[in-house]
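Heads up, one of the protein chains got dropped from this complex, but the rest are sitting where they should.
Labels A, B, C, D, E, F and G are assigned to the chains in the order they are written; within every chain, residues are numbered from 1.
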Amino acid sequence: MEKNLLVIGASSDMAMGTMRRIHTGYGHIIAHYRRMNSTLGSLKEELGSKLVLLQADLADEGETAGLISGIRGTGLPISHVLHFPAPPCTNQRFPKLPYAAFSGELDISLGSAVRILQAVLPQMAKARNGRVVFMLSFVLRDMPPKYCAQYVVSKYALLGLMRALAAEYADKGITVNGISPAWVMTKYLDTQPEILIEQNAQESPIGRNLVVDDLVPTVSWLLSDGAACVTGQNIYVTGGR
Amino acid sequence: MEKNLLVIGASSDMAMGTMRRIHTGYGHIIAHYRRMNSTLGSLKEELGSKLVLLQADLADEGETAGLISGIRGTGLPISHVLHFPAPPCTNQRFPKLPYAAFSGELDISLGSAVRILQAVLPQMAKARNGRVVFMLSFVLRDMPPKYCAQYVVSKYALLGLMRALAAEYADKGITVNGISPAWVMTKYLDTQPEILIEQNAQESPIGRNLVVDDLVPTVSWLLSDGAACVTGQNIYVTGGR
Amino acid sequence: MEKNLLVIGASSDMAMGTMRRIHTGYGHIIAHYRRMNSTLGSLKEELGSKLVLLQADLADEGETAGLISGIRGTGLPISHVLHFPAPPCTNQRFPKLPYAAFSGELDISLGSAVRILQAVLPQMAKARNGRVVFMLSFVLRDMPPKYCAQYVVSKYALLGLMRALAAEYADKGITVNGISPAWVMTKYLDTQPEILIEQNAQESPIGRNLVVDDLVPTVSWLLSDGAACVTGQNIYVTGGR
Amino acid sequence: MEKNLLVIGASSDMAMGTMRRIHTGYGHIIAHYRRMNSTLGSLKEELGSKLVLLQADLADEGETAGLISGIRGTGLPISHVLHFPAPPCTNQRFPKLPYAAFSGELDISLGSAVRILQAVLPQMAKARNGRVVFMLSFVLRDMPPKYCAQYVVSKYALLGLMRALAAEYADKGITVNGISPAWVMTKYLDTQPEILIEQNAQESPIGRNLVVDDLVPTVSWLLSDGAACVTGQNIYVTGGR
Amino acid sequence: MTREEVYERLNKVFQEVFDDDSITVNDDTTSDDIEDWDSFEHINLVVAVEEEFSFKIPMGKVVTMKNVGEMVDIIMETGK
Amino acid sequence: MTREEVYERLNKVFQEVFDDDSITVNDDTTSDDIEDWDSFEHINLVVAVEEEFSFKIPMGKVVTMKNVGEMVDIIMETGK
Amino acid sequence: MTREEVYERLNKVFQEVFDDDSITVNDDTTSDDIEDWDSFEHINLVVAVEEEFSFKIPMGKVVTMKNVGEMVDIIMETGK
Partner (left out) sequence: MTREEVYERLNKVFQEVFDDDSITVNDDTTSDDIEDWDSFEHINLVVAVEEEFSFKIPMGKVVTMKNVGEMVDIIMETGK
């Protein structure tokens, strides 16, 4: 049965790095992106028609709806889903966070996941085969870091969705899991002060922050046929933090 | 130092049962409610001016803002907060849930918690003393039940808020915790089919569903001075499920 | 129904501090101790015949058997059990730990728990009423500290016993729980270098190490009638570590 | 750098099935076994000198010591370790379990792990490279099954060892993880009544019990270079229980 | 109430619950015969039947009903 | 095999499993009548019955058996 | 750049970060003297200082700086 991978948030360094490593396993990759960039462009050149690019701003409900019909429009049955979207995380004391910081983050990460998965899961269930992987975060572990409540809340909401879907689809051949990395060196960290990034690297047992390639093998394992009996799990990739 | 308890969602059976048992420990109880009912009415009669009732529909941003100025209006320094609000949970397959079922539930439970705590926490931090307790749920444990993804997601979001606030306020004399009960016999279960309620009771090691009084001692412990070093914890009260 | 409390490891600062605070709730306290000390002596003077002292070295199987017949000999039905025994923890690299460091620690903490609970649980089950509380440790949370593998292993073993008994006795009116504190200032820390103790205090959000009184309210709550629906839980008391 | 895999408990169906699938990745496999059987025999024939078989009864301290010198005797630097040993689990009420059921199980599973890892970890640490994987169990999740306290305790003890070693060796290029399967159809289940096995299969979302091949991909991922940043994790492979 | 009358009303209930007018059930129909008949719809079905025939199906039977025939038996015993 | 013969052997099984020679069971005996008859001993009981009468009790019936009478019915159907 | 010039600009930085124009700092000022000076504002402060004086404060010193005096020393060494 042909495997088609749907990637939400494909213009992130993490998504692009992952696609570059794992595309061989799939017939087509349908990749949602928000802003085109050179890396994604060259990946498109490399993969040609195998990589279907769909643009949308997930903060806009209408565009998300458009994305969904775009996915349907490809006529490709989705078997695997990778979910990456998350707005850049800025640090702020709780009382100074506008509620929009919470709702906005939830609409993008949770909203995109709910709407798009509602569109693709029924057909994955009919096919009795599917894999869904959410990019979560080490903040889910125990006591989270201070001063990013909106980020922590949105990751917990995704964790809840992951668990709820894992339970609801466990008897339908579909696994739903998450991967929770420590800080990964990507554009995503641009909003963080350099000293914090440096501090994180020093405090890590491996003496450095993670890079995208540290995560790829775990993502591919969760997407693989061999992980058919692993569901509802949140895998921490932290180098021992 | 006088203790003043703020109760959000006071018209729920759980809130009313709790207030009835623990009011003696507080100078005043500021109780938000949505719809007046006879139990709350008689509690008001009983407690008189000690119980300050404030009405608001938390689904309405304006009314929530009004509630906050109402709380400020009392001029009473809040030292303890109990958060109960959650819309009745209906069972539905994931693909059939409108996104409004998620966002609506989050706006009420998470939204009320964020907005109201942002208003009261700074002064609790100045006082270097405070207790916040969230009513969470057993669905947070491990594999959740099927067919209530919107409920699971909103409880996970609150769990995330609880943990984030516990971390941010641990050095300010404020503890933030949650209590996660199994099914409790209250109006809240009216939306559940009787056979499911019966089933739950039979499957419980204690052979029955919980009642509000099963939870009160745990809530009072978390609110007590003696629990000053307990924070970020989610206490399961399930009778051994 | 009269409540009789059995305390294993009563000569520890933690046990003595706890008994001093909670003895009023019990008809008798049957307290096992290893070495008499002045504090325990004065507690005995204070409580008189209410406090039954039984000496035994739990490292010695014979003496443990003697202790059990001693408990039976009192003819007092045990309704509540507090388990404290743990050998002082010394830091050592894993490869340098003799296996006796593991088996010795397990024999004392796990061995005493298994043997004594096997003697008292059946009658507690007949009475359809009982409380068991284990003193565990914050090392159970997430990544444990380095260089005390034998200590971590023995605490995990007790956690496992706690969970197994909670499951087996949930339908018999018996709750089994644990309490996991961060560093508590007691004799027990004498084996730790002062700088580590100081370091721990500084790294704690509350700016100090715990004292026994920080734990007592949590222990009494777990032993109370009101906690009848709380079982299999491990409560962290860490001040937000 | 040549990879050499040490397998403890190689005569179990799980170990043999795993070795058959993953041997190609290793220069040599040093396999401890207790009793020779035809499957292991034919695997030896197949792999020839690549598979080094060492016999020992881990319940006997002397034989374990002999095993360790046997491992050293091969002169092969161990880079990867798989730990399987666990005595067959029999169901019994807690009060009827002799303490020997606990200590015996611990001596075999924990004792073999401690003694053998103490022998091989230092050199793995010098090489700044290593993988250790423990076979744990789904009983570690939440409320364990009833009537096998000795089994639950020994798995928790191993979980504790896993975590303690993960923390102590995270900065030395060594990862230590566990895999926790639901019931797997192997000789190991021979001690379980058929109806329980059937019941388990029916209650599983996937409608069957696991087979060894359901676990192998997860084991190989944890052993792979790609999992270098995954440590201290316990991966549940349960099909959604 | 004849068995036929019961089936007439029962078929309507099934068609509504599974939102499929082509469904007709008989004594031997089981959950295997209707694709969407899982634990979730089973509860909805029971609730709908209880409403249609205004009576409560005892817990035990909810779990053990093997086919529609048994359901009809229960309805005819105590349903209205 | 007569019902009497079954009961003769069955009583021995019960007496061994519950380790109590005073136990005698009849058609109406249920788990409520024997204090130790919980989920754990139920399994042991089934295993012992299967051995004594050398046959397998189908899964479904293991769960739904309401009283010893039903157990005897099953034994007489398929037991030896 | 004289110590006075540094303090002139540094005071502005402190006033902005802590959003309080009344703040003036000197060699002996420590985090104890400014109520809001916690781990969070310390990072913001360092970032603001780095921008104002366009240079990077080495990690080690960020952690060990005991008072504003030491901060000024670092600025005068390498700041612009």
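Note that in this section a residue touches a chain if its C-beta (ideal position, glycine included) is under 8 Å from a C-beta of that chain, and two chains touch if they have at least 3 such contacts.
It should be emphasised that the depicted structure is a prediction, and the values quoted were computed from it without experimental measurement.
Novice: In the whole complex, not just what's shown, which of C:Lys3, C:Arg21 or C:Arg93 touches the removed chain?
Specialist: Final answer for the missing-chain contact: C:Arg93.
Novice: For the chain left out of this view, which of C:His32, C:Arg131 or C:Lys146 touches it?
Specialist: Considering the complete complex, C:Lys146 is the one touching the chain left out.
Novice: May I ask which residue of C:Gly27, C:Gly41, C:Pro193 or C:Gly207 touches the chain that does not appear here?
Specialist: Residue touching the chain left out of view: C:Pro193.
Novice: Tell me where the left-out chain touches subunit C, residue by residue.
Specialist: Residues of subunit C in touch with the missing chain: 91, 93, 146-147, 193-196, 198-199, 202.
Simple rule for what comes next: only the chains that are shown with their structure count from here on.
Novice: Whole-Å distance, subunit C centre to subunit F centre, using C-alpha means?
Specialist: 43
Novice: Using mean CA coordinates as chain centres, what's the subunit C-subunit G distance in Å?
Specialist: A distance of 49 Å separates the two centres.
Novice: Do you know which subunit D residues sit against two or more other chains?
Specialist: 93, 142-143, 146-147, 166-167, 170, 232, 240, in rising order.
Novice: By the touch rule stated above, which residues of subunit G touch at least two different other chains?
Specialist: none
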